[in-house]
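One chain of protein is taken out of this complex; the other chains stay put.
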Amino acid sequence: MSDQEGGSKILKWARTKSPWIIHFNTGGCNGCDIELLAALTPRYDVERFGIVLKGSPRHADILAVTGPVTHQIKDRLLRIYEQMPEPKYVIAIGTCAVSGAPFWDGYNVIGGVDKLFPVDVYVPGCPPKPEAIIEGFAKLLKKIETEEKEK
Amino acid sequence: MVKIVVGPQHPALKEPERFLLETEGEYVKNVRVRIGYIHRGIEKAMENRTYIQNLYLAERICGICSDAHTTCYVQAVEELLGVEPPPRAKFIRVITAELERIHSHMLWLGVAAHEIGFDTLFMYVWRDREIVMDLLELISGNRVNYAMNTIGGVRRDLNSEHVDKILKGLNVLEARTKEYIKMIEKEPSVLKRTVDVGILSKADAIKYGAVGPTARASGVKRDVRADDPYAAYDETPFNVITSDGCDCFARIIVRAEEILESINITREALKKLPDGEIKIRVKPRIPPAEALSRVEAPRGELMHYARSNGTDKPERYKVRTPTLANIPALCKMLVGGYIADVPIVLAGIDPCFACMDRVLIVDHEKKKSEVWDLEKLRRYGREWYSKR
Partner (left out) sequence: MSREEEFVKKLEERFGRRVRDPRIQRARRIFVEIDGKDLREVLTYVKNELGFDHISAITGLDVGEDIELIYHVAYENSIELSIKTKVSKKDPRIDTVADIYDPAGIYEREVHDLLGVVFEGNPDLSPLLLPDDWPSGVYPLRKDKSFEELRELVEKSGVSGK
C-alpha cells in the first residue's frame, strides 16, 4: 500500500467516524436551532458519534441549514458553501429549510435550501425533535460510507 | 481603532442583527446596527392569510418564545371580536407561558455560561432544561411551537396526571435552580467576567427604552404581567424580580430568580385552576376594529397591534419584538466597554443568540479592518482575561 492510499484511507475513516458540522441559520425562527443545540447537550449527546460543531466553514464536512432562505442571507450562504472543502454534504433541518414552509411565498424568501445547492438529507418537522435530527445525521453518515465504498 | 462587525446570522422575526463596532485599542468607541437577515415579511404575509392561518404564522415568529407570540396574537384578535376566553383557558395560558419562560431562561443561562467560557455550567443547565421540555411536550405534544392557543381559548386541556407530573418536575427544577444560583454567586470565573461589565444605569434603561429582564436588572421595576395584567396574571400574585447591579451579573441573577418565580406562579395557577370549558366558538369574519395587545415574553415587553376590516383577513398586523426594543440600550452598554466583553454583553440582553456569528474588526490605529467570527472573539476574550 502506497502512502497516498494509506492517507486517503485515514481521511475516509475520519470522515465517517468524526464528521465536523457548521450550522447556519438562513432565516429561521430559532426553533430548529435550539433543537439542534439540544442534540449536542447531555441527554442526546451527538458527540458520542464523533459529531462536532465548528465555527468555521473551512473546517466542516457537513453544512446543517435551518430556516427558509431570505434574499439578504443568500450571498452569505453561498459563500459559506463555497468555502467548505470537498467532499461536502448538506443537511436541511426543519420544514423551512426543506421547502420554505409557511414563508414560501414571502417577498423576502427564496424558499428551501435546495434552490441554491444540492441537499443530501432532508429532516422535516417544525421543528424536528433532536431524535429526528440524530436520525438525519445517521442517514447521512450511512450515505457517506456507501459512497466511499463505491469509489 | 478597530472596526468589528458582529452578525448577521440570527433567527427571530426581525431580530437577526449585524453590529459594526468601531474600536480603539481595547475599547469599543461606536456601534452601528443592521438587522433584517432573517426578515421573512411576516407582517405582509399576515395580511394575506385568514385569522386562523395567522395563528400558525404567529407561532413561528420566534421558536423560543412562540407561546408569547400566539398569546399576544389571540388576545389582539379576541379584543377585535369583543370576546373573552373562559377562565380555565386563561389559567392554562399562564401555565404554558411560565413553563416557556423557564425553558427560555435556562436556555439563556446556558448560552451566557458558554459566552464566558464556562461550558460545564452550559451542559448542566441544558441537561436540566430537558425536564421542562418534557413537561411542555406532555401538555402540548411538541417540545417547541406548542400550538396551545387558539382564538377564544386553548386547544388542549390539562388532566390530573398532567398536574401531578408538572408539580414533580417543578420540584426538581426548583432544587437545581437554587443550586445554580448558589454556584454562580460564588464562582470566581463568573464574577470576574460579569461584574461591572456592560453597565446600563437605571436612568439610561428608561431613556433607551430597555424592556424585560434587561430593564429589571437595572432596577427598573416593570413587568407587563404585573403592570398591564392579561390572561390570569391578576389572580396569580408574584414578585417582580429586580436588581440594582446594572451589569451582566445582575442580568444573570435576575433571570435565574425569575425561574424560581415562574415555578411559584405555575404552582399557584395549578392550585387555582378552575373547572369548565377551555374555549368558545368565534366567527371567522371580524368587524372593523383595532386592538393593541401586550405580553411579557421571556425577553421583555412584546407588542402586537391589529386592525380588522370586516373580512376574514386582517387589514394590518404589526409586531414589535423585545429584542428590537433592547437594541438601543445594548448599543449604549457596548460603547466604552472592552472588546473582550462584547460576547457576554450581547448575550446579556438575550437576543435570539445565533445572531452573532461574524465580527468585523476595523482597527482605526492600524487603519485596517478584518472580519472575526464570534468564536474568535470569544477566544480573544478568554485569552485577554487570562493574561490579566
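Order of writing sets the labels: A and B. Residues in every chain begin at 1.
Methods note: contacts are C-beta pairs under 8 Å (C-beta built on N, C-alpha and C of every residue); 3 or more make two chains touch, one makes a residue touch a chain.
As the structure is a prediction and not an experimental result, all values here were calculated from the model.
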Counting contacts across the entire complex, name the shown chains the missing chain touches. A, B
The listed residue (A:Cys29, A:Val46, A:Ile73 or A:Ile144) that touches the chain absent from the view is A:Ile73
One chain is left out of this view; which of B:Tyr27, B:Tyr56 or B:Tyr305 touches it in the full complex? B:Tyr305
Absent chain, residues of chain B that touch it: 14, 32-37, 39, 41, 43-45, 47-48, 79, 206-209, 222-224, 227-228, 290-292, 294, 301, 303, 305, 307, 315-316, 318, 320, 324-325, 327-328
Footprint left on chain A by the chain that the document does not show: 70-76, 105-108
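The rule is short, and it goes like this: only the chains that are shown with their structure count from here on.
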Distance from the CA centroid of chain A to that of chain B, rounded to the nearest Å? 27
Quick one: which bits of chain B touch chain A in the complex? Just the residue numbers, please. 8-13, 16, 36-42, 44-45, 48, 56-57, 60-64, 66, 107, 110, 122-123, 126-127, 129-130, 133, 143-145, 352, 354, 357, 373-376
Would you mind writing out the residues of chain A in touch with chain B in their complex? 23-35, 37-38, 41-43, 55-56, 66-68, 70, 72-73, 76, 101-103, 105-109, 126-127, 129
